[in-house]
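All protein chains but one are shown at their positions in the complex.
Order of writing sets the labels: A and B. Residues in every chain begin at 1.
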Amino acid sequence: MTSESKVKIALAVNGEPTEIAFAPHKTLLEVLREDLGLTGTKHGCELGECGTCTVLLDGTPVLSCLVLGLACAGRTVRTVEGMAQGGKLHPLQDTFADLGAAQCGYCTPAFLLAAEALLAANPKPTREEIKDALAGNLCRCTGYIKIYEAVELAAARMRGEKAEPTTESLYGR
Amino acid sequence: MADKRRVIGKALRKVDAAAKVTGATKFADDLAFPRMLFCKLLRSTQPHARIVSIDTSAAAKLDGVQAVLVGQDLPIPFGILPVSQDEHALCIDKARFIGDPVAAVAALTEEAATAATDLIRVDYEPLKSIASAEEAVEHPEPRIHDYGDRGNFHKLIDLEFGDANAGIAEGDMVREDLFFFEGSTHLPMEQHAAVAMWSPDQKLTLWTSTQTPHYVHRALAKVLELPAARIRVIATPNGGGFGGKSDPFNHEIAVAKLAMITGRPVKITLTREEVFYCHRGRHPTLMWVRTGVKKDGAITGMHFRSLLDGGAYGSYGVASTYYTGALQTVTYHIPCYHFQGARAFTNKAPCGPKRGHGTPQPRFALEVHIDKIAEQLGIDPAELRLKTLVPANSLTANYLRVGSMGLGKCIAKVVEGSGWKQKFRKLPRGRGVGLACSSYISGAGLPIYWNNMPHSGVQLKCDRGGGVTVFCGSTEIGQGSDSILAYIVAEVLGIDPFDIAVVTGDTDLTPVDLGSYSSRVTLMSGNAALQAAERARQILAVHAAKKLEIPVDRLSFAERRVYDAKDPKRGMSFAEAVQSAEAAEGTIGTVGSYTPPMSAGKYRGAGVGPSPAYSYSACVAAVDVDPETGIVRVPTIWIAHDVGRSINSAAVIGQVEGSIYMGLGEALMEEMAYRGNRNVVHKIPSLLEYKSPTTLEMCDVITYLVEDPDPNGPFGAKEVGQGPLLPVMPAVANAVYDAVGVRIDEVPITPEKVLKALRKKQKGEPGRHGPESFPDIPWPEPMRVPTPWEGGDGKAVSPGRPAITAERPH
Partner (left out) sequence: MLRLPFFTYLEPKSLADALRMKADAGPDAMFVAGGTDLYPNMKRRHQEPKTVISLMGIPELRRVESTTLGACLTLSELTARPPDRLTAAVSTAARLVSTPLLRNMGTLGGNLCLDTRCNYYNQTYEWRKSIDFCMKKDGHICWVAPSSPRCWAVSSSDVAPVMVAIGAEYRLLGPQGERVVPAGRFYHNDGINYLTKQPDEILVDVRIPKPNGWDAVYHKLRRRGSFDFPVLGVAVWIQWNRKTVADARIVLGGVASYPQEVPEAGTALRGGALSDESIAAAAEEAYRPSKPMDNTDFDLSWRKQMTRVYVSRALQQLRDRRTTPGLDV
């Protein structure tokens, strides 16, 4: 029962080649959190019903709770730990922090990665496109609004525009 | 001292924001220790049953299993309220709902622990189960608990302030309505988790996702019979709380005991289904209200009844029940008021405090009731409310002391912003607007267990390098309480909030703060931090002034400097100021604490409702109703919130938007549903079937901050975390009526209900969906309290029924 023999795979996690051994029934979520110590990826149901465990698999946002670790051999995985580079936050992380798009912070890694994938495919999304792209991620704290604003602001900055948060967003009307 | 504010009111980044956006924040389930075991609870599959026997022998023998616990191993009861110590870590002789924990296993892996729970055999003798409050009223037997006011009533309350019947009779019009508010749950994205560690020197450490480490600390000491000094509870940052992590829980006690038995760290992470069983969410509440009003809308008297479905345990239920009657009086002037409240035990997951604790239900009833009164009187509902507002700095009929009161300004803001006057009763069929208001406490006036110590304490340590550390027992649940401490201290000491280290929620390191509930933290820990910071400033100022050879009152603290306000170049760095003070006095540390003002009410039950300050909100909801399907969509909500003073305006807006979100879910879709005919099983304990709004349901929110500083709040601040949720449900209900002319006197406002009401209306019947009757309840003799304007002194003149005997199980 407790001595199921481990399997070993090679994959790239946040740009680094990684070899890891784990029990073969484990999901990517469990491998990341328990075998690689990357606890930035969270979970809210383990059944694909909340989006909290979102990671990028070969650049595509997926639910790590429903991906087998074994199915990731030879693939690339990006987690929230890979977003900040050289001690500097990713533009999305910056705007999420500045606007309060992260309250409890539990769903935040998932939203950041889903948003990053959106902006990679669509650098100038409309509010509706942002809502559609993030419709698979639940957040109970923010009501999503600060998240939309953070994605819009980061998108503008990533396009090279000099953008600042609106007064209404920070101070109300 | 009147420096221009540099921190307070600014939309600064929160002190924990970088950790949150990088995934660095360690939530309870992120913790792992060498040799850590995994715990799994076996939960009852019966809603109400005697436990005849439990056989754990096969489980104990399973490979990897290290320990198995049953109820007898933890015989001492606990519970959040001293009057409801009715829970056991594991059921001893009786299971009271499907999901009630009956055994616990610790094993090398979670898989092994799960397999072991499968092997535990429990022999149940089923008892008749009670599926609703109405059933509990009908069936005093079998009793779910052997304590409580009567039969399956946990609590019966009857309070009368002035002669309400006479008051109501003075109205030109008397209106009676019935409402029902369905139960809902917090649904934090983080499932509860806890890790316990036992050290050979007989010390227990528990990391847990709790909003109330102090109460967990007390419960552990009691149940485990350990000196509190040997227990350390560390509240990990909560991945959402909303009230759902405010009780001490079975699983926290179970892992602690398992760690003590095995000598190894033990972790538990609940599944989503188990989070539904922890619940402590909104009580399903049936309400009846009768109000007398003058032609101009002035209320002459009100009688309000509530019947709460409490679920299987007490939790905060006694307080919740009082709260369904307490805050009606703080918005519109009610000269005399009669409240009767009952809480029933049922065989369902226990209800407790969810955002708004006991007040969203009566607020829904009151605000829809007022909308109906306004229509009947032919007065615009915004005007009617403005005419009847409770004045600032006044005492209500039930002795609540209202301080600052910005509701009038709030109403004006949303009426203007939403274009109310151009829309109300003027939009085409299918589109509508509705208005509702609310108020909420900024912390409760009394602690949960009786004591006369402060509700919040702060210690502050100044480092000679210029850094400051703030220690406080408050708990960060995403609302920003850690940041509030840093902002307030930074403002007073003139340093950058990010120069401040914040240590919170750790019973070994931090002075007690009662916890993150009742919207108490900004006001109470904020005041404690303010006091500690001002004391530190005084110490530093004395020595800085001496060194600069100027009077103390000429000093300014800003931009990491302490300087002469008249000659800003003359000064020193903040670090130098600390160094001179330290050289003169030794290590620089101060403390601050906060105790709320005494309540004005002295009657039994007066403890629920008083608060140092009340927040106010006004809300206009726009709805689109599809008359063919009954489907309601909410495109926009305008909300104005009187927060007294924003400590961080962006964080305040975040709380407002989050409250609207949660209110919208309750208004339209969220429901704790049970199958009464199928063993009272929870119908949908999953994130898929419990409907939490997605990005596609969330409305636009237009937020107006009204700042009416309250003298009791730090820098004038009042609460914002809960109040803005309250008006959403009634505003949506009132808007549905404006759109299609039917009254849905029940939340959630589902398409089925709207369509039923529309069909009834087509047939010429009243276009309404809602409860039809309120059951007969054996109310006790009312406790009569003369109102302040009758010359009352806050005491009861008739004692009501005798005080509750302190009947306790075991």
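As a working rule, a contact is a pair of C-beta atoms (placed from the backbone, for glycine too) under 8 Å apart; a residue touches a chain by one contact, two chains touch by 3 or more.
Predicted model only: the values in this text are computed from it and were never measured.
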{"item": "Of B:L31, B:M669, B:I749 or B:M783, the residue in touch with the unshown chain", "value": "B:M669"}
{"item": "Touch criterion as defined above, residue of B:Q46, B:N238, B:S418 or B:S659 at the omitted chain", "value": "B:Q46"}
{"item": "Sole residue of B:Q72, B:Q202, B:Q538 or B:T629 that reaches the chain not shown, by the stated touch rule", "value": "B:T629"}
{"item": "Omitted-chain contact residue, chosen from A:K6, A:H25 or A:K124", "value": "A:H25"}
{"item": "Listed residues A:I20, A:L47, A:A84 or A:A163, member touching the removed chain", "value": "A:L47"}
{"item": "Of B:N238, B:T695 or B:Q722, the one touching the omitted chain in the full complex", "value": "B:T695"}
{"item": "Residues in subunit A touching the chain absent from view", "value": "4, 23-27, 30, 43, 45-49, 51, 54, 60-63, 66-68, 70-71, 114, 132-133, 135-137"}
{"item": "Footprint left on subunit B by the chain that the document does not show", "value": "29, 43, 45-46, 98, 110-111, 114, 269, 271-273, 628-630, 669, 678-679, 681-686, 688-689, 691, 693-697, 750-752, 755"}
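FYI, only the chains that are shown with their structure count from here on.
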{"item": "Subunit A-subunit B separation of Cα centroids, rounded to whole Å", "value": "30"}
{"item": "Subunit A - residues contacting subunit B, complex", "value": "1-3, 33-34, 37-47, 49-50, 52, 79-81, 83-84, 89, 93-94, 96-100, 102-109, 112, 130-132, 134-146, 148, 165, 168-173"}
{"item": "In the complex with subunit A, residue positions of subunit B that touch it", "value": "11, 13-14, 16-27, 29-30, 32, 62-64, 107-109, 111-112, 115, 186-191, 237-242, 271-272, 413, 417, 477-480, 649-654, 657-662, 664, 686-688, 692, 694-696, 698, 700-705"}
